[in-house]
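Here's the structure, in structure tokens; my notes come after.
Every protein chain but one is kept in place in this view of the complex.
After this line comes chain A, so read on.
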Amino acid sequence: MLLAVLIANSEGNILVERFNGVPAEERLHWRSFLVKLGADNLKGVKNEELLVASHKSVYIVYTVLGDVSIFVVGKDEYDELALAEAIFVITSALKDVCGKPPTERLFLDKYGKICLCLDEIVWKGLLENTDKERIKRLVRLKPPTEF
């Protein structure tokens, strides 16, 4: 299960958080844990360089893109490798929507599109689409080109 996708700005404020199968009372804990993890480790990290952490049987892969930091959390079959795949799809979709590694402002300007992209990529904790070209078409309700 892909437990969470979380996107925060450089001050650690949440821009997007989507949890799957995480009880409501644990979400706050996860949020602060991830934000702290980012604050501790993401300084000076290059765009899209992946960092990884694990806590018991839960894995976290995270990175920075422009002004935003992106975290994905998973367990079981969503281990660090599957999460790396998921975060790769998310970053490429983000770059596609924003046209470049986004500033916070740009990210918020494209907020609706970004939500749609995330909806295509992860649905209720399962990875659904992995190709950015396809996602780009799907959010506009266009069928995929290979079809």
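Just so it is clear, contacts are C-beta pairs under 8 Å (C-beta built on N, C-alpha and C of every residue); 3 or more make two chains touch, one makes a residue touch a chain; residues count from 1.
The rule is simple: contacts and distances are computed from a predicted model.
**Q** What is the protein name, per UniProt, of the chain that does not appear here: "Centromere protein T", "Coatomer subunit gamma", "Growth hormone receptor a isoform X1" or "Phospholipid-transporting ATPase"?
**A** Its record in UniProt gives the absent chain the protein name "Coatomer subunit gamma".
**Q** Footprint of the hidden chain on chain A, which residues?
**A** For chain A, the residues touching the absent chain are 10, 14-18, 27, 31, 38, 42-43, 45-47, 49-57, 61, 64-67, 69, 77, 79-85, 100-101, 103-106, 108-109, 111-112, 115-116, 119, 123-124, 126-130, 134, 138-144, 146-147.
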